[in-house]
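Notes to accompany the following structure.
Of the protein chains in this complex, all but one are displayed in their positions.
Then we have chain A:
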């Protein structure tokens, strides 16, 4: 029975794949047990998944615990200064080794039978080694289950598939755009502190899509912001800008442009100068024209950079948020949300940027609040029986010509209000789900 169900799901996924090419995506994908299970098996176990920012674990011994799929992973800075990721499970009888979300430890000792590991995962201590195991246990063979890691500009990713291509290949040029978030100032970005962490009855994919450049929702979902005079763009100019995506890889970014918005506006002048000096001329040309940059690294890591003032009408600062959508069931997720600040900015600027983040996009953020209200309702509807065969339209920009003069990489189209990035995102998702990655 199971295999016939699986086969019909595979057939259906081939249909979904074809639909994406034609500008359709099924509602049920946003709340479905079978699809959730398949995502665990075929997507999160094979893609490069975000684990941590290096600045969260700056010193030897620092660690955080995070997830890839449903696997709890210890991400630690070893005594040699490199980063090691291991499954948070003792190899003896499977107890959870580390029960806190962050801390500093050179070793982890299991609270069940006392097996002890270096934070790099090597087994170094076994009680009653001689009396119990009589010399038959080889420590080398029983280290923690290791996770392959690689990093880009402070972002640490893990991959459970030993045969997957390198992270560099996986990102495939999207780094050009990520630099705007990750290389703020002259010395790059760091987290302001530990992330907000909350649960939501929302499917992770809704967030991933929204942050892949949904400029379309802003004037309505966040209408109060326009109402109170928060935005440097108005409803009439809001559609201006670009949608850039890396074809075949799923990554996408929306670049909102406002006429008359000053280049690098919202950054302190000295910081903006250092950024311009460290970016390539092409990056400077692109970023100078961007008010809002909102992008998703496939599958579930997103960024937003936005100028924002605490009180409407004031000049404001640029804040950057980085968020991870951790699926914990069909239509259910945990949100991790950080604020990234420029390392070499003054403490005053960092705090100001963080307060802007808190008021706008933290858990109590005035923009965040409305997004999750909508997304929870989308998820709820997607689980209803009537929508099993209902598709949503993804046809914006189907005929858009590529903007050949744009200096950034990927497939770039205008305007900002566009579905092109989403078709690319769902097409990559479908590639993984049918097992063709």
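Structure notes:
Assume a contact is a pair of C-beta atoms (placed from the backbone, for glycine too) under 8 Å apart; a residue touches a chain by one contact, two chains touch by 3 or more; residues count from 1.
What we mean here is this: contacts and distances are computed from a predicted model.
Look at the chain that isn't drawn here: its UniProt entry, checked against "NitT/TauT family transport system substrate-binding protein", "Multisubunit potassium/proton antiporter, PhaE subunit", "3-phenylpropionate/cinnamic acid dioxygenase subunit beta" or "Hydrogenase-4 component B", names it "3-phenylpropionate/cinnamic acid dioxygenase subunit beta".
The residue touching the chain not shown here, chosen from A:37, A:79 or A:101, is A:101. The chain not shown here is touched by just one of A:29, A:249, A:322 or A:359, and that residue is A:359. Within the set A:193, A:235, A:248 or A:435, the residue that contacts the chain not displayed is A:193. The hidden chain makes contact, of the residues A:221, A:387 or A:434, with A:221. Mapped onto chain A, contacts with the missing chain fall at residues 99-103, 192-202, 221-224, 227-228, 310-312, 334, 354-355, 358-359, 362-364, 366, 368-370, 372-376.
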